[in-house]
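For this depiction, one protein chain was excluded, whereas all remaining protein chains were kept in their positions.
By letter and in written order, the chains are A and B; residue numbering begins at 1 in each of them.
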Amino acid sequence: MVKGLKELLSLRKWFLLLFTFVIVQFLVQINVINDYLQATIATICINIILAVSLNLITGFTGQFSLGHAGFMSIGAYTCAIILLRVPSTGGFLAGLLSGAVLAALVGFLVGLPTLRLRGDYLAIATLGMSEIIRIIFLNLEITNGAAGLSGIPRFTNWFYLFVFMAGTILLISNFLRSSHGRACISVREDEIAAEAMGINATRYKVTAFTIGAFCAGIAGALYAGYFYFLKPSTFGFLKSIDILVIVVLGGMGSLSGSVLAAILLALISTFLQDFPDLRMVLYSLMLIIIMIFRPQGLMGSKELSLKMLTGLGRNLLPSRKGGE
Amino acid sequence: MEQLIQQIINGISLGSIYALIALGYTMVYGIIKLINFAHGDIYMLGAYIGYFCMTTLKLGFLPSLIAAMLICTLIGMAVEKIAYKPLRNATRIAVLITAIGVSLFIEYGTMFFVGAGVRTYPEITGLLAKRFQFGSMVVSMQQIMIVATTIVLMTILQIIVRKTRIGKAMRAVSLDKDAAQLMGINVNTTISFTFALGSALAGAAGILVGVYYNSINPLMGVMPGLKAFVAAVLGGIGIIPGAMIGGYLIGIVEVFVSGYGSSMYREAVVFAILILILIVKPAGILGKNIREKV
Partner (left out) sequence: MAILNINKLTKSFGGLTAVSNVTMELREGELVGLIGPNGAGKTTVFNLLSGLYVPSSGEILLNTGGKTIAVQGKNPHVICKSGIGRTFQNIRLFRDLTVMDNVRIAMHHNVKYGLLSGFLHLPSYRREEGRLKEESMELLELMDLGDKAGELAKNLPYGEQRHLEIARALATKPDLLLLDEPAAGMNPAETTQLTKLIQWIRERFRLTILLIEHDMSLVMRICERIYVLDHGMLIAEGTPEEIRANKRVIEAYLGEDVTDA
């Protein structure tokens, strides 16, 4: 009985996904969604991939990374360089895959020594790492230095965005419900106790870091395939912060929180577009206010569920963990 | 050989700036374990305050320096009171993100008021414009002034931290906040004072850099801020002499990489040093490795 219900629920999940995909595809086809809106949707999807994967590292495994933009840039540049030479769907997919693999490889190599560090030290090490990556791209010939790469053919479309976004969310949420995922979470909870219970903490930290870097590489490749041009300054410290803000705003340890926050921030950013001078001032102010009044983010570590939505209707908006 | 000495002289001048900023990082980290990302921006504000004192108000260097230090002190204390104090018991990541928010707020708020463009410090004349030639080496009066100001400020800082009541309170709070509170130390005042000291030094660094490099802009604090933090970690975070040593080392390394290698890679080298030190000796040059109690 319970099993049957579960099957049904997962069927509904697939149906919901397909439905979202078809509706947006249809709206794009009949031009209800204009170019500007499409770009916003692309940004949201890419940010969701970035935030969900960073959440795996920071929210679930408890490793504080400030270098996610570095991995994104590896994916973006790799894909762009391949696309500029092989402008075809095959080239795009090859670029995407090699970008993700390369990002994962760098993540693995950087993670191995640095993940022994704790808390703030790790954050600073990853920040340093992503700055080094940016400076390398700034100086390489193949990336065309500070001017960056332009004229990258557009291959990223709603189909790819949707598939990779949904794929990332599904695979990471599956992973988190596996024994390996629980091992990652136990490292966040208490690294010493986890080790004493037979969990190889370093291994799972590096695993989470590598998976996160892989996904960031995919996000970067999608970015390169959509926005025509790349320059190193796009992937600076501020981009890493942007991703971290989505994770913290959504709630560390809540995948649905990351999704919600990515959408919400895109909307706010669209709204702030009308005040270019004050955009960053308001953004930073919002950040400070949220941290002071709701440091656990929108969702805390809870996941959004249908039960919660109905509960929300009953006692209107959160007071559940508000005091903490 | 002469070129080498010249590089070291230039490195020490630059290192003085880093050391001054690093002191603020290290003191604040020592006392509330926060990487105060906004610290680099206080330094930027110091440069702008100095600029307005010297151009609009036509003040001399010394009054401008004092004005910059005073105003930065007030801003630093205000930031602590408004943004960090409400988060005293929040998670580390929440405070860190707040610090980043404050940093962005100061950067883009400044940009809103003074514009994003570069401003040029007034031409230095008189005594400060003097240059001394030794063979092929040049030492400018500005460099001497930077190093001298830094040494004076560091000496004052050492006296405050070592000899005064509030300095002792600072050391006590950084060792154990709760115990210090039980001993009757006002922790909030002490933290506020630490921010004041650090901000004053950053303000001084800002005006010195304005005089030395001439041009300033609202985002000028980002990179030196990060590098000064690297300097603090290199020397051993929370340790005041460590920040000085780290600052001078980073300054010299940077000048050497620019002089003998490629200036494009000088920042990469600084960050590579950071990662290396974190892996080899995370407690820094002067730090002691401590292990978590099980």
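Just so we're on the same page, a contact is a pair of C-beta atoms (placed from the backbone, for glycine too) under 8 Å apart; a residue touches a chain by one contact, two chains touch by 3 or more.
As the structure is a prediction and not an experimental result, all values here were calculated from the model.
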**Fill in**
Of the candidates A:N200, A:S233 or A:T270, the residue in contact with the absent chain is A:N200
**Request:** Identify the residue among A:I124, A:L138 or A:A183 that touches the chain left out of the display.
**Result:** A:A183
**Message:** Give me the subunit A residues in contact with the hidden chain, please.
**Reply:** 171, 174-175, 177-183, 185-186, 189-190, 192-201, 207, 301
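The rule is short, and it goes like this: only the chains that are shown with their structure count from here on.
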**Request:** For subunit A and subunit B, let me know how many angstrom lie between their CA-based centres, rounded off.
**Result:** 33
**Request:** Would you pull the subunit A residues touching subunit B in the complex into a rising list?
**Result:** 58, 64, 113-114, 116-117, 119-121, 123-125, 127-129, 131-132, 135-136, 138-139, 192, 237, 241, 244-245, 248, 252, 277-281, 283-285, 287-288, 291-292, 295
**Contact set on subunit B toward subunit A in their complex** = 33, 35, 83, 86-87, 90-98, 100-105, 107-109, 111-112, 222, 226, 229-230, 233, 262, 264-265, 267-268, 271-272, 274-275, 278-279, 282, 292, 294
